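Showing just some of the chains, left in place.
Chain naming follows the written order as A and B, and within any one chain the residues start at number 1.
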């Protein structure tokens, strides 16, 4: 879905997901620090949050998969066109595959928090795999764009895309297109790396907030890509082969990152403040009773 | 052995190995979680499993080395042809070298679990080295294929293969050939990295299951390579220079990964369920006696 909507939709999902994670982990961290407010966000409540998150992720992925298959110009579950002996609607199938892995991550999250059979950090591993596969798909897309750009280039000199240092020998229309997708890779692979690190450093608030930041960054950047490549009617077109635009868009990415950092910091601050102010109002005696109830619950969880 | 069998055989080995690891580590994890069933899978039993695994790996490697040397068109231990002043059957020697390192890993596993002289995680280090050398051989093979492809290319522009981001300027027959082997590298180097991480995070069930998953993925992918490059009689030939086929095969790799995840999850679930159901049937009193015996054994092991 190479149009404005096709970038705005995943952007919205990632934006919501990033902010949601910021709320969840801030709440979790604040309650860990202030142990004596079991009533506000006990382990049982947090488990329910996780189950809610897993269900939402799973259902969104299912909807996404079905949408990619059954949109009017979709493949309708047909993969091979026996008439023309060609693969059919491969792009929709690719997107459905990506959704499939996010769906797996959601299902794993449910399995981890509903049953006690799956090992603890398994949900992070699957989420990391899903982000890695998204990043790979995105980088593959960038690379498959390059030959066209190159063939338009006078001497047939190849453009080489290596790690995250990229050469910009690209000429013509594709230059900015490739560049905005390459910038996206920082957020995607950065998120995958952060999530994998969480397997070994579970409960590290910094990694959790960094993941939330990078998800938010991905979200806003998807919107930016939509505006740059497919400007809605009435907005100025971008000159996709202007080198200055490329320099600007690189800087713009830093501002998006800066905005994401502020957004997550704001959410963290508000949640921390709410938890504290509620803590002060709760009478101490009543809490004593709640605490004993909670403690049993928690010691069960920890076993 | 660039034919169907030459890919199906290692594929079968890796497939069996991956599923075996899934069984072993699930069993180990389930018994660690349910400490009070020493009789089912004590440390002594697990040690015997490890010794069995090491012996199988060692003997398979020996058989592999001998087969590579003494097949009808093999080198019969001759490395240099003094007649033509050329190296003789280098490919067989390379494969034998790879088997050698897997053999070393098997022998190390035996040394670690039979004697008490070798340090604990040494078997993982050797396994990681063996996988790394397999990956290197594979990537070297990919790279040695490139010049041919490039020389067929009009302007002499080189094709660059960097990290895991690859450019697809390849034209002609080799394109898909190179691509399916490059995809294999994810599983190989991913497995090597996972195994090296296990040196520092020994007993981490997630790393162990991820290793099993990547081994299974390698196994099924070797079969896929066989079917794509050397389709058995009666099956449709693949158009090796069709760009759509390359896109499809990339997606197909994700499905193989997905299948491997399900297979390992299935094995894990079955083993966990069997351990639990056995646990319930074992009378508690009898177990008390067994536990004291086991505990002595284990405390010896841990020293």
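Simple rule for what comes next: a contact is a pair of C-beta atoms (placed from the backbone, for glycine too) under 8 Å apart; a residue touches a chain by one contact, two chains touch by 3 or more.
Quantities reported herein were computed from a predicted structural model and do not represent experimental measurements.
This structure file defines a homomeric complex of 4 copies, of which 2 are shown in place.
Convention: only the chains that are shown with their structure count from here on.
Overlaying chain A on chain B by C-alpha atoms takes a rotation of 90 degrees, rounded in steps of 5. Mean C-alpha position of chain A lies 31 Å from that of chain B. Those residues of chain B that touch chain A in the shared complex are 29, 154-155, 157-160, 162-169, 201, 204-206, 209-210, 243-245, 247-248, 250-251, 254-255, 257-258, 261, 269, 272. On the side of chain A, the complex with chain B involves touching residues 86-87, 90, 93-94, 97, 100-101, 104, 117, 119, 121-122, 125-126, 129, 133, 136, 139-140, 143-144, 146-147, 150, 155-158, 160-163, 199-200.
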